[in-house]
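Pasting in a structure now, in C-alpha cells, and then I'll have a few things to ask.
With one protein chain held back, the other chains of the complex are shown just where they sit.
Order of writing sets the chain letters: A, B and C. Residues in each chain are counted from 1.
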Amino acid sequence: MHLVAMAAGFALILMGLFAALTHRNILRMIVGFTLANTGVHVVLVSVGYMPGRAAPILDDAVPVAEAAARIIDPVPQALVLTAIVIGLGITALMLAYAYRLFRARGSLDIADYTELKW
Amino acid sequence: MSFEWVQIAYAALTVFIVINYGLIMTAVVQKIGARVGGRYGIPVWQNYIDLVKNIALRSKISHGVMFYLGPVFRLTGGIGLLLFVPTIYGSVMHQNFAFAGDLILALYFVFFGTLGMALGAGESGHPHAAIGVSRGLAQVTAAELPLALAVFAISLQYQTLSITEIVAAQQGGLFNWTLFTNPIATLAAMFALVGTMMRAPFDVVVAPQEIPIGPPTEYHSAYLALMQTNRVLFPVAKTVIYMNLFFGGASNWGEFAVKVFAIYMVSVLVGVVHPRFRVEQSIRFFLKWGLPVGILAILVV
Amino acid sequence: MNTRFSIRHAAVLGLLALLGLAFWTLLAGYTPDAELNRTAAYYAENTARETGAQNIVTAIIVTYRGLDTLGEVTVLFLTAAIVALVLGQSKAPRGGTGSGFLPSGELLTTGTRMLLPIILLFGAYVALNGHLTPGGGFQGGAILASGMLLMLLADPARRFGHRLIARVESVSGLAYVAIGVLGVALAGGFLDNRILPLGEFGAILSAGAIPLIYALVGLKVGAEFSSMLESLEETEDS
Partner (left out) sequence: MVSAIFIIAAGLGAGFLIGLLREDQKGAAFTVALAALGFMAWVSVSWFVALASGTAAPQDIITAGTQPPFAINLRMGLAEAGLLSVITLTGLLSLVYMAPALRALGRRALAVLVILVMALSGLVLTRDIFNLFVFFELVVIATGGLVLLSDDKRAVAAGFKYLVVSQIVGILLLIGIIFVYHANGSLNIDDIAAQPMGFTGAGLALFLLLIALVVELKPFPANGWALDIYEAAHPGVSALVSAASATAALYAADKLFAAAGPDWLPLATVLGLVSFLGANLLGLAQRNDRRLLGYSSIGQIGLVLVVVGQRDILGDAYLYVAGGILFTHAVAKAGLYWISGLVPGRDLADWAVLRTNPVLLFAFAGFIAMLLGLPPFAGFYAKWDLAHALAGADRLPVLGLVLLGALIEAGYLFRWFGFALKRPNPVAFPGFSTTGFAVVLAALAGGWGLGFVWGAGSVHGNLLLAAPLLFALAFLVLEPLPAWAKNLLAIAGLLGWVGFRAPGYDPLHLVFALVMLAGGAVILLASFAVKGERFGFYPSAMVMYAGLALLIDAQTSFQFFAAWELLTIGSYFLILRGKESEPHALSYILFSLGGAFAILAGFALASGGLQPFALDNLAAIAEAGLPLAPWVFLLLAIGFLTKTASVGFHIWLPGAHAEAETDVSPMVSGILLKAGLFGLWLLLMHMGRQSLFGVDLTYLLVWIGALSAFIGAVLAIFQEDAKRLLAYSSISQMGYALFGLALMNHLGWLLALMFVINHYVYKSMLFLAIGGVKERTHTKLMYKMGGLITIMPFTFVSVLVGIIAMSGVPPLSGFGGRWVFYNAIMSSEMRLPVVLIFMSGPIAFLYLFRLIHTIFLGQLKDEHRKLKEASGWLLAPQMIFVAFLIGFAILPGMVLQRVDAYIGGHFGSTALAWSGRSITSEFGYWNPVAIMIVIGVIFVIVLALLVAMNRNAQKVKQFNIVFSAERPFKPQTTHFAWNFFAPYRKALGFLEAPHVTRFWGGITDSLHASADFTRRIYTGNGQTYAAQVIVFVVAVYLVVLGGVS
C-alpha cells in the first residue's frame, strides 16, 4: 500500500520533470513542476505512513498513554505542510515571472529568452 | 715571474726584430707569389718604402676621435699580443711580459685590436668600412672556434694554461711537438690559422674588388702607416702563438724565423690555390669541417 | 514538434529513466518502520505534557519546528512582496482596471453574499482549532483567502484597502516574531509556546501560545494570499 503511494509519488515527479523538460511553453513548464512537487509531497507523507495506525491526534480514540503504539509518524506530515506552502510560494513567483516575461516580449517560449549565454 | 725594468728594453728589442722580420717576410711572400705567377714582383724592401711614403704624406684628415684612435688600438693590439707571449723559449730576454697573463690572455687580447680598428673604421662613416667589419666579425666567430677548441684540448693535454710550460712540455725532439702528440688539435688550429690570416679564400673582409680594402677604406697617411706596421706584426705575433702551442716553440731567432715562415706559408699556399669564399660560405665551411675536428680534439684528449 | 520529439524527448526520457533508477533504488530499499522512530516516539509521548496540544502535528509545526513555520510564513510574505514587485512594475493606470469586465451574474453575486460570512467563519474556526483538530493557520488562512477570491470573482472592479491588507499581514508577522522572542525571555527558548499557561488539555483556550500563533498565521496567510490576488488583479490586462 504505502509502496504504491510512494511509487506513485516518484512516478509523478518523473512525469512532472518530463513535462517541464520537454514543453517549451513556460506555463506548461510551471505546471510540470507543480506536478513534480505534488509527487514529492506524496513521497513525503508515504514515508511517514505506517499500516494500521491512526492519525497523530490525541483524542478519546487515541489516549496519550498509548499514543506511541497507535499513531503514525507525525513528522512527515508536519514537513509536508511546510513543503506545500513553500512550493506554492515558488510557483506563484514563477507565474509572476512568466507574466512579466510575456509582457516584455509577448512570448511564452522559453527558447526565446536566450540572450544571456556562453 | 716578476718584473724588472730591463724587461722593457728587451721587449722593445723583440718588437723591433719582429717588425723588421715581418716587413721583409711579407714582401718575400709577395715576391714568391709573383714569381710563381711569372711576374717580376716587388723588391723585398718595398714595405719600408711604403711605410716611409705613408708617413710622409701631406694631406691628413680625421673623421673624429675614434677614427683617430682606431689605428692606435690596432697596433697596440698587435704589439700587446706579441709581448704577452714569450717569443723565444728559454731566453730570458724574450720572455717579454708573459708574466702578466697566460694563454687565455693572449687568446682574448687578439680581439683588442680588432675592436678598436672596427670602431675607428666605423666612425669614418664609410659604408664599405662597416660592411667590411660586419663580414670580418661574422667570419671570425666561426673561424676562431676550432682554435678555441684546440687550445682547450691541449691545455687539457698539458694540464696547464701557461704558454711557457706548454712549450717546455714539447722540448726534446721533434715528436714531442703537439703536432705529433695531438695531431687532431693541431689540425683544428690550422683551420683557424688559415681562416684568420686575411688571405684567400677567407679575405672577403678586405675584398678589394667589391669594397675597396674594406675597414681601412678611409685610412691614409700615418694612420695607414701604423696599420701597415700592424699588418706585418700581427700575423707574426699570431703565428708565434701557433708555433709555441703546436710546433715546439723556438729556442733561437733562427728557428723562430724558419718556423714562423713555414707556418705562415701554410695559409699562403692554401690562399693561392683557392678562390674567395663568401662569408656565409666560409662560416658553413668552418662549422662543417673545422668544428667537428675541434670537437673530436677535445673529446679524445 | 514531431521532429524534435524523436531527439530531445528521447534524450530526456533516457535521462529521467536514469534518475528513475535512483528513485527505484530508494523505493526498493525502503521498509516502513514497525515502531515509531525516536523522534516520533518522543513527540507521541511528550507532546501533550509539553505543549498541551491534542494535534501532535500542530504541536510540531508551531512549537517544535516553529522556526520552520516562521520561515514558511516568511516565504509567503516574501512571495507576496515580490509578486507585488514583479507585477507592480506593470501596473494599470488607476481605476482603469477591471472596468472592462461585465458585471458578473446575479447568481454569483447573491451566492457570494450568502457564502462569504460562512467561509470567513469557517476559516477562523479551522485556524483557531488547529491544536485540537486537523487543520490550522495555513488551512484557515487559505480558506479566508478563498473568500476574498470569491468576492473578486463576484465584483472584479472591487478593491479592498491595500493598506489594511498590508497592515494585517505585517502586524501579525511582527506579533509572531514577538511571541517567539518572548519565548526566549519567559520560557525555554525561541517560539516556546509555554509563555502562556497550557490550560486544560483539549480545551479551545489551551496549548499555550499555539492558538494565538495559529490565529496570527491564519490572518497572515489570508492577507498574503489576498494581496497576491490583488496584485494579479491589478495588472493592466486582467
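Criterion: a contact is a pair of C-beta atoms (placed from the backbone, for glycine too) under 8 Å apart; a residue touches a chain by one contact, two chains touch by 3 or more.
Computed from a predicted model, the values in this text were never measured in an experiment.
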item	value
Touching partners, among the displayed chains, of the absent chain	A, B, C
Candidate in contact with the missing chain, chosen from A:Ala8, A:Val64 or A:Ile90	A:Ile90
Selected from B:Ile42, B:Met66 or B:Ala257 as touching the chain missing from the view	B:Met66
Omitted-chain contact residue, chosen from B:Trp177, B:Phe191 or B:Tyr223	B:Tyr223
Absent chain, residues of chain C that touch it	11-12, 15-16, 18-19, 22-23, 25-26, 29-30, 33, 37-40, 42-43, 46, 50, 63-68, 70-72, 74-75, 77-79, 81-82, 84-86, 88-89, 163, 166-167, 169-171, 173-174, 177-178, 180-181, 183-184, 187-194
Where the unshown chain meets chain B, residue by residue	3, 55, 60-66, 68-69, 71-73, 75-76, 79-80, 83-84, 97, 99-105, 108-109, 111-112, 115, 118-119, 122-127, 130-131, 133-135, 137-138, 140-142, 144-145, 148-149, 152, 155-156, 159-162, 212, 217-218, 221-223, 225-226, 278-280, 283-284, 287, 291, 294-295, 298-299
Residues from chain A at the interface with the omitted partner, ascending	13, 17, 20-21, 24, 26, 29, 33, 36-37, 40, 43-44, 47, 75-76, 79, 82-83, 86-87, 89-90, 93-94, 97-98, 100-101, 104, 110-111, 113-118
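To be clear about the criterion, only the chains that are shown with their structure count from here on.
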item	value
Chain contact graph, described as a line, ring, star, complete graph or other shape	other
Centre-of-Cα separation between chain C and chain B, whole angstrom	107
Separation of mean Cα positions, chain C and chain A [Å, integer]	15
Centre distance in Å when chain A and chain B are each reduced to the mean of their C-alpha atoms	100
Numbers and ranges of chain C residues touching at least 2 other chains	none
Chain C to chain A touching residues, read off their complex	8-9, 12-13, 15-16, 19-20, 23-24, 26-27, 30, 32-34, 36-37, 39-41, 43-45, 47-48, 54-57, 60-61, 65, 68-69, 71-72, 75-76, 78-79, 82-83, 86-87, 89-90, 133-134, 136, 138, 202, 228, 231, 235
List of chain A residues in touch with chain C within their complex	2-3, 6-7, 10, 13-14, 17-18, 21-22, 47, 49-51, 55-59, 64, 67-68, 71, 73-75, 77-79, 81-82, 85-86, 88-90, 92-93, 96-97, 99-100, 103
